[in-house]
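In what follows, a structure is listed as structure tokens, so that the remarks can point back to it.
With one protein chain withheld, the remaining protein chains of the complex are depicted in position.
On to chain A.
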């Protein structure tokens, strides 16, 4: 029968295709595991306590922690007490990166978290639900001798969540609280070589600003950025994958347009999946090397979101189109119940992302989680998205169950059917089972590798060879879903193998006529008209 290519392929050829894909998959893992370094690096920074010696602090002045123009430093705050320096005159300065290094656009993004070392003191205890007010500013320069240019300045409030392990007695004075780290800053591009962060903790007794936050000993920052090596490997992979998916997509669509009938829903959905995959693949990130596009991070999120939504919709529609019941589907509107949650969920996540990363385009120090309302809003969006996802999976599981029930029903009546019908159903069953198998395999691989990469320490060592598990996870899984889409478009493209055979085997004309009838509509063969037609044809025979 003239179904998809997968049915008409010999087992040998199918094995060859499978083998090639498997080899490519292994290569994808190895590229990440052996060539690429770990995806990200965390660099700990300890802020230097500078003294702002000027009388009024209205005009911004940048204080450098080290280097030729470094500020007047304080070693610790006991020194400040003896020298009668006030809290308002102290600036915490962090230079990014550390000496004799420079940042690079290959780092793609930078995010910083902040850790406060707060010492316990009997008479200067940390208040319940204390809030810390930070006056932060960020500057850049591209040359060691240039002046600093301001990027952003903001006054941010962060909630302190600290616990104290020891009993609160005189003996444990000086021990540090155990504080959760605070989100500090996120920038979506690293276009400059040097960055400088100046943090002030202004005190105002009257307004209650920075009162009751304990005795701060140190401010530590941890800067996380993508490794340049990983970015390069990632870009290379994207640049290689884009044309491969693009070519198979064009080939697939040509196959469909060659046919006399209009494309059915399933074929359109597979094509749409190819488009969304290409959308992710297109390496627009190359531009981030030359341009200061801070929105790249957000754009990447959106692209991924579109692909996930497409993939989830595809699974639903694939199941629906293999239902083998009497219902006429073949329309997207027939799936509103299942696709609806996907749309709602994706939209929620989109809004959430816009609230977080979208606002960060304007103010890199912003975080939705720092305010009460923001946290509730964010949680609301995430919960709604989570409910939608659960709903979706319930629908999907139910549909898969239905398909299997129908399959077992059909299989018992298969021997009694005419050859054409039997072939048609066998084809449908085979296609569905094959699809189920590889989808489950891919999903399981993703989950397993995700867990492995979360649990393990980042790299495994075998003798001299170091395997970067996290990088292998990223390249491997990314490669896997690309191969999945590739295989889907290749194997589920309509086959025209039998058309040629039909012309040579004239005596099978009646049967092939039936087949044509069956293939034009994958879904509604069982309709009364079809049964009637088939019955008539059999009678003619």
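Just so we're on the same page, a contact is a pair of C-beta atoms (placed from the backbone, for glycine too) under 8 Å apart; a residue touches a chain by one contact, two chains touch by 3 or more; residues count from 1.
Convention: contacts and distances are computed from a predicted model.
Asks: Looking only at the UniProt record of the hidden chain, which name from "General transcription and DNA repair factor IIH", "Protein Wnt", "Ras-related protein RABB1c" or "Anaphase-promoting complex subunit 2" is the right one?
Replies: In UniProt, the chain excluded from the picture bears the name "Protein Wnt".
Asks: Which residue among A:8, A:41, A:239 or A:370 touches the omitted chain?
Replies: The one listed residue touching the chain not shown is A:41.
Asks: With respect to the chain omitted from the figure, which of A:201, A:317, A:339 or A:491 is a touching residue?
Replies: A:201
Asks: In terms of residues, what is the contact footprint of the unshown chain on chain A?
Replies: Chain A touches the chain not shown through residues 35, 37-46, 48, 65-66, 77, 80-81, 84-87, 90, 95, 97-101, 104, 106, 111, 113, 115, 117, 121, 123-124, 167, 169, 171, 174-176, 181, 201, 203, 205, 210-211, 213-216, 220, 222, 224, 227-230, 300-301, 304-305, 349, 352-353, 356-357, 450, 454, 458, 474.
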